[in-house]
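The structure that follows is given in the form of structure tokens.
With one protein chain withheld, the remaining protein chains of the complex are depicted in position.
Chain nomenclature is as follows: A and B, assigned in order of appearance, with residue numbering initiated at 1 for each chain independently.
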Amino acid sequence: MWRFIGFRFLQAIPVILAVITVTFFLVRAAPGGPFDQEKAVSDQVRAALEARYQLDLPMHEQYFSYLEDLFRGDMGPSFYYPGRTVNDLIFQGLPITAELGFYALVIALVIGCLAGVLAALKPNTAQDYVPMSVAMIGICMPSFLLGPLLVLIFGIWLDLLPVSGWGNSAGDKILPSITLGAMTAAYIARLSRSGMLEVLNQDYMRTARAKGLPEYVVVIKHALRGGLLPVVSYLGPAFAALLSGSFVVETVFQIPGLGRFYIQAAFNRDYTMILGTTVFLSTLIVFFNLLSDIVAAWLNPRLRYQFRK
Amino acid sequence: MTSESGSIGSINTALEMPRGTSLWEDGWHRLRKNKLAMFGFFYLLLLILICLVTPWIAPYGYEEQNLRLGAVPPTAEHWLGTDTFGRDMLTRILYGGRISLMVGFIATAVALVIGVTYGAIAGYAGGKIDNAMMRLVDIFYALPYMIFIILLMVVFGRNLLLLFLAIGAVEWLVMARIVRGQIQSLRQQEYVEAAISLGLSPLTIIFKHLMPNALGPVIVYTTLTIPNVMLLEAFLSFLGLGIQPPQSSWGVLISYGVETMEEYPWLLIFPGLALTTTLFALNFLGDGLRDALDPKASRD
Partner (left out) sequence: MKLLQVQDLAVHFHTRNGIVEAVNGVSFDVEAGKTFAIIGESGSGKSVACYSMLGLVPMPPGRIESGKVLFQEQDLLGLSERALRKVRGKGISIIFQDPMTSLNPYLKIGDQLTEPLRQHFGMDKKTAWQKGTEILEEVGIQNAAARMNAWPFEFSGGMRQRVVIAMALVTEPEIIIADEPTTALDVTVQAQILRLLKELQQRRNIGVIFISHDLSVVSDIADEIAVMQNGKFVEQGDREAIFRNPQHDYTKMLLAAVPATQKKSDIVDAAPLVSLSNLVVEFPGGKGQEKIRAVDNVTLEIKPQEILGLVGESGSGKSTLGRAVLRLLTPTSGQVVFEEQDISEYSRSQMKPLRRRMQMIFQDPYSSLNPRMTVYDTLAEPLLLHKICNRKTLDAEVFALMDSVGLSRESVLRYPHEFSGGQRQRIAIGRAISTKPSFIVADEPVSALDVTIQSQILDLLLDLVNRFDLTMLFISHDLGVVRYLSDRIVVMKDGILVESGSVEAVFEHPTEDYTRALLDAIPGKRLFLDDAAESMEEGTIT
């Protein structure tokens, strides 16, 4: 097992390195210099700025010095906000985004798995159709539509919940978490339904019933593990989906998280910030993909056995 | 083959025999029984038709403003109301739909071409080539593609062509996996071995024996890719990183709608409804096609 984990880690390194390289050169190759908007800057000031950001060095030296900084955990100063570093901004936004993402993931897992398993236990009945129809709505209702609609209904028309901010007023975390978790919940519901259906049709379910086990033991002990394995494998992609979803949700609900910073950086052409956030988020996503792969492999006795040897 | 030999008269009696039901016809019968899928099918057909003729049937001009009117809720003149500039929402939704659908179809086509070619080559070549090609797909798959698309749009400006390419370049990965898996499993079918032992050429085998049998899942997945692509486009446009004014798509309209939803909720609700129902239709059709064409894949 450790060999498998080590192997997958080694595999992740070139991916992250490639992400850094591609992002770096893409950003540097962007048409129009980073200071184009600021017309009033004199040549002298511009030269000073460029020196500070090491823009006067040849491209490859910039790249290597950036890599070097990165290894020390320094992502450089922000282009747009004078006096602030990218590290500052990321670690200011990260806890908020992480909290939001965590709530959303919990909502998605609990609701998604519950709906999917219940649907699979009684296929082609109301117990199947109702949750699956809701899941279908979830898939066709993107967060940038669901969020505003929830705000409109619960925030403005019914005046039940606050419509913006994070941790400033009671209940202001509810709507963003639901908005972000909804689509992932819908995907997980569909995945767990089809996973459970497949397992429930296996011969070994009949064996379990023929032993005289009560139905709940059959489902919980014999079906859940295999049936929910696709959900575990999906957690990596789900994490990536939640992150990109946070761009929208944090914008809609005006939450000062990492996602909103990223979108603002994109608009402000805050190049170091874009570069730093991209590298940071990509590493995070690659890491979570890795984690979900490892957990899925660990849950599969056959794979576990192969790597033990 | 039958059609060519049918013209030779009395010797050729095969054509007069009762016709069998091909798998395609079978699939079509199954699809026709699926009411939701058929709803999706006709809804899309209608939508595509309307979008094609929008410039001729739209009640107002796309940029036609009526500042004196301002934003009004639905009336007899303006079925879906008007926006803050007094522009007719129905007209704008129709024009927006043209762009949204176009992005959906073209980017999917890009994904289809890359994915099918790549997957078919990997699947047919097998061995080390296949291994290397699919490892590359795995690596791409682990990349945070949404961030990359945003990056591309920021760096190279927000143009439509780039959007097609960027989205297509992301979505081809799954297609490649599906096609490769299909070709791999079909290659092990005994009828392909039979074709080899008859002495058929590789090209004939690919086009006559492999392709038609791999087509079903490809059609299914293509149908399910279109809504994904449209969602992606709307997502980017909502953030202001996709379609740029004066062009507009449903994502752009939704983003405008959000700004003024407190006073003029219809500006959010109607474009949202347009997007959601279309995604519904595509997903229903895709699920229905999967049940109809690929009965093994739908496990219920």
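The rule is short, and it goes like this: contacts are C-beta pairs under 8 Å (C-beta built on N, C-alpha and C of every residue); 3 or more make two chains touch, one makes a residue touch a chain.
This is a predicted model, so every value here is computed, not measured.
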Missing-chain contact among B:50, B:196 or B:273 belongs to B:196
Note that subunit A touches the chain not displayed via residues 202-204, 206-214, 217, 221-222, 225-226, 299-302, 305
Where subunit B meets the left-out chain, the residues are 1-2, 4-5, 8, 11-15, 17-24, 26, 189-191, 193-202, 208-209, 212-213
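Everything that follows uses one rule, which is that only the chains that are shown with their structure count from here on.
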Chain centres from averaged Cα atoms put subunit A and subunit B apart, in whole Å, by 25
Residue set of subunit A touching subunit B in the complex reads 11-12, 14-15, 18-19, 23, 26-27, 29-31, 123-124, 136-137, 139-142, 144-145, 148-149, 151-152, 156, 194, 197-198, 201, 236, 240, 243-244, 247-248, 251-252, 262-263, 266-267, 269, 274, 278, 281-282, 285-286, 289
As the complex stands, subunit B meets subunit A at residues 139, 142-148, 150-157, 227, 231, 234-235, 238-241, 251, 254-255, 257-258, 261-262, 265, 268-269, 272, 275-276, 279-280, 283-284, 299-300
